[in-house]
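A single protein chain has been removed from this complex, and every other one stays in its place.
== subunit A ==
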Amino acid sequence: MVKFLSLPYLVKDLVFKEMEPRELLLLSLCSKRVQKSIKQQFRIEPNKGFRITCGNNSPESYKIYRYQDVDEKRLELIVDHKENDKKVINWKYVNSLDNLDLLKEFKFLNDLNVKKMFDIELKSGFIFEINGLRCRCSISFDPESGIPTLYFEKNMMKKWPMELHKYCVDLFRTNSDLEMIMNLNDSSDLHEPQTIKDLYLHTSFENLNPKIADEVFEKAIVQNSLTLIKQDLEGYVSDDSKFWKIPNVLVRSKGWVHTRDLFRFTGKNAYFFTMSGPRSITQDMNAFLKHWLSSDNTTLETIIVCGYFSSTEDLFDGIQTSRWDPEKRPARYVSNTPFKRSLSYTAAGSVFLPGLNFGFDYLDCTNAIDIVRESDGLIASVKRRDSIFFMFVWHSKLL
């Protein structure tokens, strides 16, 4: 009798090509030999790594946009950040695997009256091992898409997501970058300091204690960007929070930062929202500019502060300024800002939309005021429009 693993290399290759990553992942759990075979023969090109998405646990959000179960987490393969991204696997943590009510789990899909291609059937008691981690779970398949959901008991909560990511990077030989969408108030998936390339926080209408944010950034080492649209804090992140070290930050929510602390930001690009009063904000931004002029910060590229309702008259108090000189810098700033996408909520659920969209050409610096740092001659253009403060630093590559 012919066994799958005995099939010729070319045949296995063709079979693997006909399979979705989710099917290959489950196949790989069958044995080490089949896992090795997949590693040798299967590769997804192009890919941009994986994304872990946790369901939005904000009651206001998930009641309206019940696009993903609140308890459900999933791993997706990022192909192009568009429709081609592939859902690989979902998982949930339950109190006990022994009395799992799957009909309840799929109630949402039943209500929608979707076309059921796969049977709703719980396959229980499966034990496997990844990276030395022994896992016991039950499996079901989404009746519409066939995407598997693994059910684990809660003791797996902290270990599983990152081990799964590591395993999939190794299995599919993908980019090791990890993108994560999570709730600020639930960092249970972050077992220990974990490098995350891009972190998106779910929209939530709950005001949280800033200590929660500080704790999250102790565990989540954000390599590239943090983006959040709505997650207010009751106060500001601490002075020594790792938040200040994130290279690119887009925060459109209240709390988080006070303008007097902006000098703590050591990243490249930032968009902050502030509720500081007009008088205070002018003084703070003036102090920020002076701090930059006297610093040796060669990292900062762009800083945008929304909520600047004051005039620019006192902004440059004590600072030498000049108008645009076409011989010294171009009229328009070339932004390397990575805020191409932000996670927003629409009737269709959670979607990525353009990160910065002001309705005007915010990079136009023809009317901006220039300041020059004496120590290295670095020019920065500063302007205000529609209650937004902009500062663009002209690094030599842009001139």
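Details
The rule is short, and it goes like this: contacts are C-beta pairs under 8 Å (C-beta built on N, C-alpha and C of every residue); 3 or more make two chains touch, one makes a residue touch a chain; residues count from 1.
What we mean here is this: contacts and distances are computed from a predicted model.
The UniProt record for the undisplayed chain lists the protein name "Skp1-related protein", from the options "Skp1-related protein", "F-box protein At1g47790", "F-box/kelch-repeat protein At3g18720-like" or "S-phase kinase-associated protein 1". Residue-wise, the contact with the chain that is not shown comes from A:K123, picked out of A:R43, A:K123, A:K154 or A:K328. Across A:V34, A:L97 or A:L133, the single residue that touches the chain missing here is A:V34. Counting the whole complex, the residues of subunit A in touch with the unshown chain are 1-5, 7-8, 10-11, 14-15, 17-19, 23, 26-27, 29-34, 117-119, 123, 126, 128, 139, 141, 146, 148.
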